[in-house]
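This part shows chain A:
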Amino acid sequence: MSETKLKNNSKPRPLSFWINAILLLLLAVVPPILFITGQPFWLDVFTRLVILALAATALNLVLGYGGLVSFGHAAYLGLGAYAVGIPTYHALYGGMDAIASFNGFLHLGLAVLVSALFALLTGAISLRTRGVNFIMITMAFGQMIFYAIVALENYGGDDGLTIDVRSEFPLISLDNPLTLYGLCYLSLLMALFIVYKITRSRFGLTLQGARSNEERMRSLGVNCYRYQLVAIVISGAICGYAGFLLGNFSTFISPEMMDWTRSGELMFMVILGGAAFLCGPIFGAAAFILLEEVLRDVTIHWHLPFGLLLILSVLFFRGGLSGALDRLRSQGDKP
Partner candidate 1 sequence: MVKQAMLNITELTAHYGSSQALFGMSLQLNEGEVVTLLGRNGMGKTTTLHSIMGIMPSIGGKVTGGSIAYKNNNVTGNAAYKIARLGLALVPEGRQIFPNLTVRENLIATAANRQKHKQVWSEERVLSLFPPLAERLSSMGNLLSGGEQQMLAIGRALMTNPDLLILDDATEGLAPLVRNEIWQSIAQLKQQGLSILLVDKNLKDIMSIADRHYVVEKGTVVWSGNSQKLEHETWVRDKYLGV
Partner candidate 2 sequence: MEASLLLIQLLNGLQLGILLFLLSAGLTLTFGIMDFVNLAHGSLYMLGAFICASLTQLTGSFALAALLAVPLTALCGLLIEMVVIRQLYSRNHLDHVLATFGLILCLDTIAEIVWSPAGIAIALPDILNGQLEVLPGVVVPVFRLLIIAVGLLAAAGLYLLVNHTKLGMLIRAGASNRTMVGALGVDIKTLFSGVFAIGAALAGLAGLLVAPIAEASIGMGNEIIITAFVVIIIGGIGSMKGAFIAALLIGLIDTLGRSYLDDIFKLIMSNEAAETAAPAISAMLIYLMMAVILAIRPQGLFPASSR
């Protein structure tokens, strides 16, 4: 699948390129317009959408390209968010002088560092397993972080922690919703670029090779384990960064955000959009969030139509939204 994609990229721009470009353009233009025309709530929805799309893009690197089904990625989101919450908490209420600060760069650095470390540690163990066992062990690590945070009573435990002051950066203020959205959007573009570069690099190709045939790669003398571990660490770091944004956006964080169902939701965004497609996770996140928002307006029992749509999309929509686009394109390409 990826090979045909590669080939197609040397051709004149395929349809999916334009659709991706339009999607990114819409995300750049529509939310600010909504905000300016007196729809601040919808800017919020889009901010959340873009942040989750960023997290899903990170997950896509390991799940889509690496074929490693991580069921614990919400943990990174949570770690990133608490990397904002905990220093801010101490800056306000004292204690832990080493990290007590409103400084955004510190928050950001902590978020990325802690997530990458956690990814390294758990990835090293998880990669010993395969298949469903990998799915479950990543979930187990996620649950452990969940309960660890619940136990941190200082930071609210189960009740969560309110972030009273957002991360401070020179020149910009994250308190301005438009600025925050802009930052999130640019971060998403950056992450897309990084993932794009990685998947086209030797490293990325090896990673994808390991997905389709690990045995063969090993017989070629390639140490898949190392490649996969690095991918997990990069993915974790990006996801932690998304958590940093999420913390600043929602100004309230709780262990709830690292529950296994949240990891599941991230997975669904990736699959819904189409695993192993660059912009797939954005489609997935958009479909997921907008559908949720619209259905919730229609009925409090919105889980029912939502669940049905999930099932139907699996049954009749293989390869997700991007997959559908791809089929469209290959039909168009046929003479």
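Keep this in mind: a contact is a pair of C-beta atoms (placed from the backbone, for glycine too) under 8 Å apart; a residue touches a chain by one contact, two chains touch by 3 or more; residues count from 1.
Behind the choice of candidates: all candidates are chains of the complex that A comes from, given by their letters.
Everything quoted here is computed from the prediction, not taken from an experiment.
Here chain A touches, in this complex, candidate 2 (chosen among 1 or 2). Interface of chain A with candidate 2 (complex): residues 69, 125, 128-133, 135-137, 139-141, 143-144, 147-148, 150-151, 153, 260, 264, 267-268, 271-272, 275, 301, 303-304, 306-311, 313-315.
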